[in-house]
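This structure is in structure tokens; I'll ask about it shortly.
Note that this complex is displayed minus one protein chain, with the remaining chains in position.
Every chain is named by a letter (A, B, C and D) in the order it is written, and numbering of its residues begins at 1.
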Amino acid sequence: MSLRQIIILITVALAVMVVLPGLGRYGAYIVYVVAIASIGALALNLLIGYCGQISFCHGGLLGVGAYAAGNIGNAGQDMVVALVGAGIVTAFVSVMIGLPALRLRGLYFAISTLAAQFILEYLFRLIEPWTHGVSGLLIQPAPFFGLDLSNDRGYAAIAVGLLVMSLIAVSRLLRTDLGRRFILIRDSEIVARGMGVNVARTKLWAFAISGFLAGMSGGLLAFTSRIAAPEAFEIALSVDYVAMIIVGGLGSLPGAVIGAGFVVLLPEVAQRIGETFGAATQTAALREMVFGLLIILFLIHEPRGLNSLASRAVRRLRRTSGPLSNNKRSSASDLEMTQARL
Amino acid sequence: MLDVSGLSVRYDSVIAALEGIDFEVGEGRIVALLGPNGAGKSTLLKAIAGMLPFEQGEIASGKAVFDGVLLNGKHPAAITRSGIALVQDGRQCFRNLSVGENLKAASFRHSKGAEDRLQLVLTYFPILEEFYARPAGVLSGGQLQMLVIGMALMIQPRLLMLDEPSLGLSPVMVQSVFEIVERLHQDLGMTVVVAEQTVPRLMEIADDVYVLSRGHSVLHAPPDEIDEDRLQSLYLS
Amino acid sequence: MRKSLVIAAFGALLASPSNAVSADINVCIWGTITGPDALVNGMSYGARDYFEYLNEAEGGIEGHKVHTVLLDGRYKLDEEQKNYRRCVSEENAVFINGWSTGAVKSLRDQIQSDAVPFMTDSHSSEVLDPKKFPYIFMAGPTYEQQILIGLRSAAKAGGKRVVIMHANNEYGRAPVEVVRKSGAIEEMGLELVDQIEFPFDTQDLTGQILRVKNIDPDLVFVQASTPQMLVVLRDAAKVGLPASLFMGNMYNISPAIPEQLGASAEGFRSIQLYADFGSDIPAMKDINKYGESNTIEKRDTYYMKGWYQGIAMSTAIRNAVKKAGGVPDDLVAFRNSVRDEMENLPSLDTGGITPVVNYANHQGPTQARISEIKGGSYTAVGEWIDAE
Amino acid sequence: MLKARDVTVRFGGVVAVGGMSIDVHAGEIVGLIGPNGAGKTTFINAVSGTYVPTQGTISWRDEDIVGHSPSRLARIGVGRTFQNVASLNDLTVLDVVKVGRSVHGHSRGLREFLCGSRADDEALTERLLEPLGLADHRHSPLQMLSYGHRKAVDIARALASEPDLLLLDEPVAGVAPAEAFALAGFVKQVRDLLGCAVVMVEHKMDVVMSTCDRVVVMAEGCKIFDGSGEAAQSDAEVRRVYLGD
Partner (left out) sequence: MFVLQLAVAGIAIGSVYALIALGIVLIYKCSGVVNFAQGGYAMLGAFITYGLTSVGLPSVIALVLAIAVMGGLGALTQILVLRPMLKAPVVAVMMATLGILITFRAVCLLIWGPDQIGFPALFPIGAIELSGIFMTYNYIAAFLLSAILCAGFLAFYHYTPIGLMQRCTADNTRAALAVGIHVSNQVTIAWTASAMLAGLGGALLASLNGLSLGLSNIGLVAFPVIVLGGMTSLPGAVVAGLVLGILQAVTDGVLTPAIERFLREHTDIYSVGTLQQVIPYALLVLVLLVRPQGIFGTKESERV
């Protein structure tokens, strides 16, 4: 991410903050839900899109973050401390989940993360002292750097701020040795190993960093909803997150935000449209159907995600589509993807 | 019988593997397709057999015509049915299936007279009868080579194309593979294209020689015009 | 094309807040229209239909039309949280009717700080406290009270050993734990021989039912909703246990049970709080009248419950409007006034759906009776018992 | 420096390398040639730690390196290139070269994260990319380069780890002749500059002849010739495996 992009990003974020007071609570709510989901999607994109480790337990990891943040917050700590603590705890759990990745590849690993998801769900219900079991952990509002921001607009400001920081951090990270190794491992684990990359250690770093971000996102979610309950972190949430990064674009930073916005807002939009037509059951069914069909359509027509669509549109607007056409790029990566499947 | 003209092939839309190849195979002839590693021999055979799209390759220009029918863009299954059999490199067969099933699978699209052809294949390759019910995976390299040639025969081809059949085989095995090729040619009048790096035995039976190098056709001559020195200069220079 | 679709969609999202402003009185309800508990969603339909009925039959409340919004919480915490925010700040609801125990519990502090009257469909004792949660109202005995009523009847019948089965969510586990830890079971002279937890979205409970069979208890009390009860009774039939061994709570009176299970549901008992759909009571006449020109989505006791909640909420709203001599301009004042009126409801006639109630306790009726499936339909087998 | 004795690699029942032995001394460029399927690449893989030989010993500077991971070998100075580098997508030329450098042990992670790496880029470009003609492409994603350039990038990547033993697997295969000779010349320069030993698997005899100090010929998994390039061309056994006499 260049300096200019960073400036644009911060400007947009500031603009959102300026607009915030004008939005209703519901509007602010939508803003922070999207921002929080974006942080989570960014974390997952780092793992799947940049390091090639397919994971279906992201929902569970957000849960770990939520419980950790809740417990730290309830112990009277500042929200910042709670979020960082949640990040660290979740990073640790994420590394544990990542350990099988040192031995398992591709689909087998993906399915072991599915197992991790179910085991986490079970533990959330079981470890009463930490999670309050099925009742869920009620979370007291905590100050943020000593400020009382415990209302929907305050949360929106925090979430957007954190999202901007995460985006900048991840984009910087990808420009370091570690980030390059992530991408190398995604493209070819065998080549990476042959090049002398310590694949095991690099993968675990990916899990740790992704886990840290997921933990922060989950922690923020917990503070905003004032409860961390097991039902909120089930497999469906993991699936939603995978949908976000695929719809947005694997291995794309703006894609994480676009995808999160899409997956969070689409049902909401479909719901509103449905409501104008009447019957509630049908609305719910139509909302689901629109979601499912749109995902399928996007994947068929734009397997590289909405971000690629967007960037192509931007390029067309600028009329600077140089000799390096998009087609050329995608075909080479398609080759790799096809190979990855076989 | 087979007429390839001006054929260029690219992989991944960028990597040029063949440039403007002309290649002709007359009915009933044995054609040797020679060239060092990476010269484009396999690519040429795959282009003819329609296998390129499955390896991210494409025919960029030129055409391949078999018995007056354009092969460009045809599905491999259709090309096989029109009578071209390709024995690919790496001895591609179904290793988890029995030898018998391998042969049967090859005759699906060509069920007429399949029984007779099966008997024929088994007489050519007695070893296959011996291993008939065992998984192909247990065969040795030479036996596998027999099997894949046998499978190609089950297709009832008029044009048989072999891609480096001698690769990784012991000299004795190489000898017997070429013996088989010669017998097929003599007994059945089959047209054969053999792509190879090493030559001597092949030169004895070939009617025609093409030499490829780095994606270009560098020589087309009858075998007696090609001596070792000339080849050596083409290969080793 | 795709771009225009996206623009249209966002447009719809941004434009939507405006459509809530027109009506004077806004009521917001969220239920489980879809989701694992949808079978008992009659209560959110019933409440909505009552307000619609008021609009049709009486022109609204004191001449003011009521705008009701019915949302789908899908029995998902985040969805319900979202719905709550929409109800409070966008739909400007003067009364909210919301669903799950988990959601209401997580929202109880916010309900307090938003100062909005809230009718909970959850009967958890943890959201019932007139002092701590003065804005939250309930429509009957708590789950804990219901369990005790059920167990007491078993003790009366001479039973000794009981098993409690429950779902693995807040609604399932929490009341059971409260009851077990209270020691009330032993006080009744009963012995809790086992407590079995199962998944809320369960499809198959054969193993758990065999565990019950192995223990051979006198009563199995199930704290779950109708969908799970169907699984429990079906699997009991599979291994040869009679339905009469099982007892459920207020959410297990559904025509679906005898309809789908036939003979294997005979003898199943559950706790009844509200009149059956179609029983001979005044409220039913109104419902039938409403049903002439509208579809009634669910014809069960939960619909009756919703109708009754509608009666309670609308009466409080009516009293507040009467007192102020019209709908107050200030929503905060209106909400507070409705809350006060709700608490001060004098012996409310619910058209026979429940005995006459008052709401000083925030709980409404505290009476329940036991209903048994006989010949394919629920039949009351005892008198109203007061939970207190 | 490198001592391999009786190295055998089996896949299932197939013997890919059977009893291969070789010595490579410091500063020497050794050409490893042989027909397809002779086991050259497999042998390189065994030396660079990608495969673990079923039998035999390999030592590097008197240290037994059998079973060491490629990452460990990279740290102790064994670098390699690949036959095929086509499968990398989004990384730019500089990225790939930096990956190569980072495996050498001193990662610049935190500093890069905080300060960026512009000065670094310049140094790497000057030292490695200029001589290979890649300087102009340093910010291009790998997949947009010609095949020859990708090969060059792979060599630059291997060199960035400052190896003492460089294993080149068909460095000029598929590269246009003029580029091929430039690459080969560069390998020589590097050797002169760094003093590293080079083992080079290659089919193009002209390149091998002009670059290598010594030629080792493999056939059917073992060594059949070891000596000068001229001697190899006139050796009867070598002619047999190549031309099938």
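To be clear about the criterion, a contact is a pair of C-beta atoms (placed from the backbone, for glycine too) under 8 Å apart; a residue touches a chain by one contact, two chains touch by 3 or more.
Here the structure is a predicted model, which means the values were calculated and not measured.
Student: Thinking of the whole complex, not just what is shown, which of C:G207, C:G278, C:G326 or C:P346 touches the missing chain?
Tutor: C:G207
Student: With respect to the chain omitted from the figure, which of C:I25, C:L39, C:L71 or C:M304 is a touching residue?
Tutor: Considering all chains, including the one not shown, the answer is C:L39.
Student: Using the touch definition up top, pick the residue from C:Q112, C:Q195 or C:S244 that touches the left-out chain.
Tutor: C:Q195
Student: Of C:E186, C:E259 or C:D330, which one is in contact with the hidden chain?
Tutor: C:E259
Student: Looking beyond the chains shown, say which of B:A47, B:I155, B:L202 or B:I226 touches the absent one.
Tutor: Checking the options B:A47, B:I155, B:L202 or B:I226, the one contacting the hidden chain is B:I155.
Student: Considering the whole complex, which of A:I246, A:A260, A:I273 or A:L306 touches the chain not shown?
Tutor: Spelled out, the listed residue whose C-beta touches the missing chain is A:I246.
Student: By the contact definition given up top, give the residues of chain A that touch the hidden chain.
Tutor: That gives, for chain A, the contact residues 48, 54, 100, 103-108, 110-112, 114-116, 118-119, 121-122, 125-126, 190-191, 194, 235, 239, 242-243, 246, 250, 281-282, 284-289, 291-293, 295-296, 299-300, 303, 334, 337-338, 340-342.
Student: Just checking the interface: what residues of chain C touch the absent partner chain?
Tutor: Residues of chain C in touch with the missing chain: 33-36, 38-39, 168, 180, 194-195, 197-199, 201, 203-208, 210-211, 214, 226-227, 230-231, 234-235, 237-240, 256, 259-261.
Student: In the complete complex, the non-displayed chain touches which residues of chain B?
Tutor: Here the touching residues of chain B are 49, 51, 54, 75-77, 80-81, 85-88, 92-97, 101, 104-106, 108-110, 148, 151-152, 154-155.
By definition in this document, only the chains that are shown with their structure count from here on.
Student: Tell me, which chains sit next to both chain A and chain B?
Tutor: D
Student: Quick check for you: compute each chain's CA centroid and the global CA centroid, then name the chain with the smallest gap between them.
Tutor: A
Student: Could you see whether B-D or A-D has the larger number of C-beta contact pairs?
Tutor: Pair with more contacting C-beta pairs, B-D versus A-D: A-D.
Student: Where the CA atoms of chain B average out and where those of chain C average out, how many Å apart are those spots?
Tutor: Taking the mean C-alpha position of each chain, the two centres sit 75 Å apart.
Student: Residues of chain D that contact two or more other chains, please.
Tutor: In chain D, residues 86 touch at least two other chains, as defined above.
Student: Where does chain B touch two or more other chains at once, residue-wise?
Tutor: 12, 14
Student: Which residues, counting only chain A, touch chain C once they are in their complex?
Tutor: 24-27, 29, 33, 125, 133-136, 138, 152, 225-227, 229-232, 265-266, 268-273, 280-281, 283-285, 309, 313
Student: For chain A, which residues are in contact with chain D within the complex?
Tutor: So the residues of chain A touching chain D come out as 172-173, 175-178, 180-181, 183-184, 187-188, 190-191, 193-199, 251, 324, 328-329, 332-333, 335-336, 339.
Student: Mind listing the chain D positions that touch chain B in their complex?
Tutor: The touching residues are 14, 35-37, 86, 146-147, 173-174, 177, 203, 205-206, 220, 233, 241-245.
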